[in-house]
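Structure below; questions to follow.
A single protein chain has been removed from this complex, and every other one stays in its place.
Here is subunit A:
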Amino acid sequence: MDTATQLVTPAMDRAQQLRARRFAPRQLIGNLPYYAVLLGWAAVTIFILLWLFSGSLKSNIEIFGSPWAIPADPVSAAKQNYSAAWSTAHMGIYFVNSILITVGADLITVVISAPAAYVLSRIPFRGSTLINYYFIAGMGLPFQLILVPLYVLLVQIGLIDTRAGLTLTYVGVSIPFTIILLTGFFRSLPSELEEAGAVDGCSEFGIFWRIMMPIATPGLFTAGIFNFVMIWQEFLLAQLLLSSDSNKTLPVGLMGLRQTMQYNSNWAAMFAAVMIIVVPSFIVFVALSNRIMAGLTLGAGK
């Protein structure tokens, strides 16, 4: 391999950098195979997404035709498909439920996990490590394990088939990850902060609320985004716990729609329904991708 195209390091001085830039065309040629590989992978992903989108703008007849064809009459097909999915298939109702449950569970999770993570990461006490492991253990628990006992539990406390019940469930299962992520974040903050607060005579709660919370906002925000992404797409528990149509979330509704489509073969509306569930995730990602990726390394890379 040509050494001129090898790893460029910050140790290079300015002159070297300038020289490297002058050789840019050569570097470009040296990197061509790599661009080809990257573009190949990117092309698959972009194609899949574009094809999904174009499918939602096609009629059923067109979908069964060539997958490469451009939608013939996108506007009227879109109207038909999206209204079939949104109204006839109740995706509109599911959408509202998904928003309520996701936002509610996410907020509660972050609000109750933040103080716990703060104590676990900043205040040494007996049993702190043990409690930390207790939370971490939740990362390994598969939802399949708790299906039956959880169902029975929610029947007993009268929250089965309610949005509140599912919200509470999501809070419970999101706590382990949120705590791990936030303890990692709190640990990265300088320790002078509490000392200054203690000197000024702040109470424990005062230190947490007035000093730690404001600087912890980026961490809380990252945890919030992560939970949003995870809860928004959760299917198994939602399918188990909700049975009334008016309570269902988008993933459950989408799978239900998949079931009816087996009989009426309205694939075009299926494409539209998949778009409805994918687009919010896409928007969140495009707006916040850097923060999501940074948060990932915060939680897992330590």
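Keep in mind that, in the parts below, contacts are C-beta pairs under 8 Å (C-beta built on N, C-alpha and C of every residue); 3 or more make two chains touch, one makes a residue touch a chain; residues count from 1.
Here is the rule we use: contacts and distances are computed from a predicted model.
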| item | value |
| --- | --- |
| Among "Bifunctional protein PyrR", "Probable chemoreceptor glutamine deamidase CheD", "NADH-quinone oxidoreductase subunit H" or "Sugar ABC transporter permease", the UniProt name of the subunit that does not appear here | "Sugar ABC transporter permease" |
| Hidden partner interface residues of subunit A, rising order | 1, 3, 5-11, 20, 27, 31, 34-35, 37-38, 41-42, 44-48, 51-52, 55, 63-68, 112-113, 115-116, 118-120, 123, 125, 131, 134-135, 138-150, 152-153, 168-169, 171-173, 175-176, 179, 204, 208, 229, 232-233, 235-236, 240, 250-251, 254-255, 258-259, 270-271, 274, 277-278, 281-282, 284-285, 289, 292-293, 296-297, 300-301 |
